[in-house]
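For this depiction, one protein chain was excluded, whereas all remaining protein chains were kept in their positions.
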Amino acid sequence: MLNTRVYGSPIVYLDNAATTQMPYAVLKTMEHYYHHTHSNIHRGVHYLSEQSTCDYEKARNIVKDFMNAESEHEVIFTSGTTDSINIVALAIEPYVNEKHEIIVTEMEHHSNYLPWQALCKRTGAKFIVAPVSVRGELDFEELERLMTQRTALLAICHSSNVTGAVNPVKKVIECAHQKGIPVLVDGAQSVSHQRVDVQNLDCDFYCFSGHKAFGPTGIGVLYGKQQWLNQFMPVKYGGGMVRQIKNGEPAYWESPAKFEAGTPNIAGAIGLGAAIEWFASLPRESIISHELELTQYIRSELLKIPGITLVGSPEEQIGIVSFTHRYAHPFDIASLLDKLAIAVRSGAHCAQPFMDRFGISGTVRVSISLYNTKEEIDYLINGIKRILKVVDGR
Amino acid sequence: MLNTRVYGSPIVYLDNAATTQMPYAVLKTMEHYYHHTHSNIHRGVHYLSEQSTCDYEKARNIVKDFMNAESEHEVIFTSGTTDSINIVALAIEPYVNEKHEIIVTEMEHHSNYLPWQALCKRTGAKFIVAPVSVRGELDFEELERLMTQRTALLAICHSSNVTGAVNPVKKVIECAHQKGIPVLVDGAQSVSHQRVDVQNLDCDFYCFSGHKAFGPTGIGVLYGKQQWLNQFMPVKYGGGMVRQIKNGEPAYWESPAKFEAGTPNIAGAIGLGAAIEWFASLPRESIISHELELTQYIRSELLKIPGITLVGSPEEQIGIVSFTHRYAHPFDIASLLDKLAIAVRSGAHCAQPFMDRFGISGTVRVSISLYNTKEEIDYLINGIKRILKVVDGR
Amino acid sequence: MTLTVKEKLDCFRQEFCLLEDPFSRHAYLIELSSLLPPMKDAHKSKEYRFKGCQANVWLLFDKDESVFYMEADSDSLLIRGILYILHELFHEQPFDEVSSFEEDIVDALGISDLFTRERLLGLTGILQFIKSV
Partner (left out) sequence: MTLTVKEKLDCFRQEFCLLEDPFSRHAYLIELSSLLPPMKDAHKSKEYRFKGCQANVWLLFDKDESVFYMEADSDSLLIRGILYILHELFHEQPFDEVSSFEEDIVDALGISDLFTRERLLGLTGILQFIKSV
């Protein structure tokens, strides 16, 4: 994992919502692949190709088990959450017209906002943004009211990347399904923190990124119910997806191959498999309670500091805390923390609609992962105090 | 690089057209990234994020110099050749209608065939497949005839992944431009063998994959002329591509950011940069002549074996040789070679139209790279002879 | 022809056991391929084409009273070799014995390394198909 000194100090990495660090085992697995089995998958008859196909499909199975998907046909490897969401937005286009509406929420990341806005523009459907309460939580009643027969799809994050608020997606999905509305869940922030069981949630689509779940960059997952994937046309065309071309007409393989045109990120998928295997082997309950404890500790310590305002106070949340300060710009705080070798993020976090909702231009975001400690939080809080002393002393 | 024993023998890897092996330095670079600077790029103010942004953009610059692009705005990181081509096929859609025609050739890989066929289906444009001669070469006169005012785009490979035939793309592009036709060049097979100079070629788009150019999987490049990239709308929407959302209207960054929504394959890009840096540092002329020598050696040795037919006899070619045998199915030959620890590929190589043209179901394909030796070819030829003795002895 | 399917399989198993390396076992399949009686061209139609292989495979099954019949062919010699074994095992055998046959042939012959994952799926498919007749 991280082994870098910044300005002479070991780094305190609290930007896990952007990217998690990668366990050594994952790196070793990828290295082994490149050293020993690197070759193109599928249709090769030679040993290496066979081996890498096996490893690639094993990774798919690990992901399938981890999410509790019904079948590996439902697990598509993509290049990330953004890619996954865009695939659905393109594939569902033939089913959407100007009589329809698509609903997102005010707390969505741009990756779960812009693709739907663009889809609405292309099809003439209405783009509806469900509101968020002052606490930064989903306004469930209002969302319920917005869901109608016209709704073609609801896209919602499992948890917010700004406040860490956990949405009651199971309840939302139940409600949506009663009205016949399919639901896409953006799980980018969730897989590394919460339990994800797609059959229990009964979501139609679920997306996440490898690099936010202890895996490598350039790999992600799109889970889709078979009923959808079977009827969807591919959105990307290329090698490995057609069984044959007959009289000029391509006959596609079934999912996932239908949606994985071209050489996939083989090493990435294998790395993600290793990451999830590692993560799944850890005692989940104690991780969840450790993270919850740390998060509450961050919140309570920050609240003690004069001038600081927490952004959002959700009832249920994962390890993300956003705040602002009376005088200091988020950019100032994050930059000064960096000089103390503390990595946090400042800005709008690709969630402009959320920022607009709260009338702010950005926040400082602290996001933890299972490897963070109370000592690191103490160091962070001391750092913030030190910075604010400078600011107040102007 | 490769370090695997198959059935007790060191492997002879002759499937480089599918995937090249990766130099140790590339692996080390990626490892260093994951150990020391792994973090999300752009907009982060902390040290790691800054460092990885720098490394990522440095990789872009290496690619830019390698292809001789005019500016780094013209170099977009994608997940591979297939992705690159699909991006252009989606982005150009608004400029294509039922009065148009799109031309590909009979020797295209599915990745440079199906996206255009699908685009034609969506827009009503006519899909035209330019023929290939009996020698497996482009029929230039016929292509010239096919290019008209109606042609919206010509998509052509720099070299064939079945026969290794090198297309006279410079001449083709000149001719196309005289008629005002933009040209996309699929360079998947070329970057590791030939010199690529996009300004000299004057192509409008050029695509290739990292994993076929000594780099990692899951990363590729789309070069596009600025005039195109500036007017294109994005095709994938998400984080990192909008400057702001104002009154609900997203304002996009300029290329490449506009086309790189979501967290990119940071490690992949850095790895590809290292691969290209490594490759570019080698004495190109001697590599080219070494590969040419080996290729001619393979061809002449194969021709000596009774029952074997070479598929295609292009005048100019890179290190790919395809053949069939009177009795033995390509699958048989490749499978038996595998048991001798020789990795070649059999099948249609995602080039069904080419196979149909020649009335065959597939070939055995031998594809070399700079690290292959004459000894390995001798081992291959002996292996084939040994196999054919078994076949003939039935 | 008094041997059971199981007994015949044992014979093949022994022959394959004698061959030490994968190449020889593969080469042996090529030898065996020439023993498979060729299929009538008329039968090499789409109807009997078995999907899912890089090479073409044709399979034709029949059942007369309680006896199982099969005809098969492929343009791959290796697959013909496999088909020959299947033909030897199952052709003109009591149907009950064929359909109740449970042993994993690929494992039994020790030829799983002869076939890649995808090819194995194809073979497993053929076997399931045979049993499902």
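Each chain carries a letter (A, B and C) given by its place in the written order, and its residues are counted from 1.
Methods note: a contact is a pair of C-beta atoms (placed from the backbone, for glycine too) under 8 Å apart; a residue touches a chain by one contact, two chains touch by 3 or more.
Predicted model only: the values in this text are computed from it and were never measured.
Asks: Looking at A:234, A:256 or A:347, which makes contact with the chain not pictured?
Replies: Answer from the full complex: A:347 touches the omitted chain.
Asks: Of the residues listed, A:278, A:297, A:331 or A:371, which one is in contact with the missing chain?
Replies: Going through A:278, A:297, A:331 or A:371 one by one, A:331 is the residue touching the chain not shown.
Asks: Of the residues A:54, A:292 or A:391, which one touches the chain left out of the display?
Replies: Only one listed residue reaches the unshown chain, and that is A:391.
Asks: Which parts of chain A face the unshown chain closely enough to count as touching?
Replies: Contact residues on chain A toward the absent chain are 7-8, 327-332, 335-336, 339-340, 346-347, 361-362, 387, 390-391, 393-394.
Convention: only the chains that are shown with their structure count from here on.
Asks: Farthest chain from chain C, going by mean C-alpha coordinates, please.
Replies: Here the answer is chain A, farthest from chain C.
Asks: Rounded to a whole Å, what is the gap between the Cα centroids of chain B and chain C?
Replies: Distance between chain centres, rounded to whole Å: 39 Å.
Asks: Can you give the whole-Å distance between the Cα centres of chain A and chain B?
Replies: For chain A versus chain B, the centre distance works out to 31 Å.
Asks: Could you state the distance in Å from the CA-based centre of chain A to that of chain C?
Replies: Averaging C-alpha atoms per chain gives centres 48 Å apart.
Asks: For chain A, what residues touch not just one other chain but two or more?
Replies: In chain A, 43-45, 49 touch at least two other chains.
Asks: Tell me, which residues of chain C touch at least two other chains?
Replies: As it turns out, chain C has residues touching two or more other chains at 54.
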